[in-house]
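Pasting a structure below so you can have a look.
Only one protein chain is missing; all other protein chains are in place.
Moving on, here comes subunit A:
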Amino acid sequence: MNNILALLLTPAFGYAVLRVTTPILYAALGNVISSKAGVSNIAMEGTMLTSSLVGVLASAYTGSAFIGLLAALVVGILFSAFMAYLNLYLGTNVIMAGIALNLFASKFTVYILYMLTGQKGNSASLASKQIPSVDIPVIKNIPVLGEIISGHNILVYVALLSIIVIYIMLNKTKLGTHIKAVGESPHAAASVGINVKRVRFLSLCLSGLLAGFGGAYMSMGYLSMFTRDMIAGRGWIAIAAGAMGRSMVIPTTITSFLFGIFSAIGNVLQLQNIPSELVTTLPYVAVFIGIIVYSIRKTKEDK
């Protein structure tokens, strides 16, 4: 037991937390934007997965990690825009559209992978590029803190930066105000001339953009290739994080980190003599408990 505790109190553990929280954070922030606009984008999982494959493919064929990232982002937006079109303009139930797109992404990515590489499991045979990691000057020399914060993939820092950007966007800009108005009272928004559908469409595209970042990070940072169903529930965990954070930026960031910490603990325990099957359930159990706590609190408040 002491052994485990010692492992958790190392800077390496802090570093791991940041590393595993990043994809959850992207998806959770994307979820915050769409929920604020009053649409629940449950297609985060599928969007991220599609983006992660596209990133790998684009970087492998162009030889540029940057173009890979760009392609992943564009596809993330297109994927969400398609869902927005289905929901807002064709009247598909948003949950149905989300489920369909998630299932589609899971199978279609494997199909594309097989078509292009002959492999069904991963993209190891492709020479895809990695988005580089960077050391932060000055901070990297500070003991402990430097070891935790410095030396991450660029996209980890982009994720941290996007917390601030999204916070400002939602609270200080016209677009953010309209997003919140449309989500909270669409009739009131429409009565003053805000185009409710257009604002919702835009919000879903923004959430797709963030999912694109998350997907690119998974296959070009967290790992160096695409593997089948590699998002592994992170998109769903992010939705739980968003719900528990009540779709507010700061609380959702905190809940995302909580889930990240549990994932990291899981990873550490896997190295111990505990059955890995049990340990890998840890983040999901955390989600489960989190949702229960959240629901109890909410029921009490509603009374």
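Rule of thumb we're sticking to: a residue touches a chain if its C-beta (ideal position, glycine included) is under 8 Å from a C-beta of that chain, and two chains touch if they have at least 3 such contacts; residues count from 1.
One rule holds in what follows: contacts and distances are computed from a predicted model.
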item	value
Protein name as given in UniProt for the chain not displayed, "Anti-sigma regulatory factor", "Thiosulfate reductase/polysulfide reductase chain A", "NADH-quinone oxidoreductase subunit K" or "Nucleoside ABC transporter ATP-binding protein"	"Nucleoside ABC transporter ATP-binding protein"
Absent-chain contact - pick from A:Ala189, A:Leu204 or A:Val249	A:Ala189
Contact set of subunit A toward the excluded chain (per top definition)	172-174, 177-178, 180-181, 184-185, 187-189, 191-194
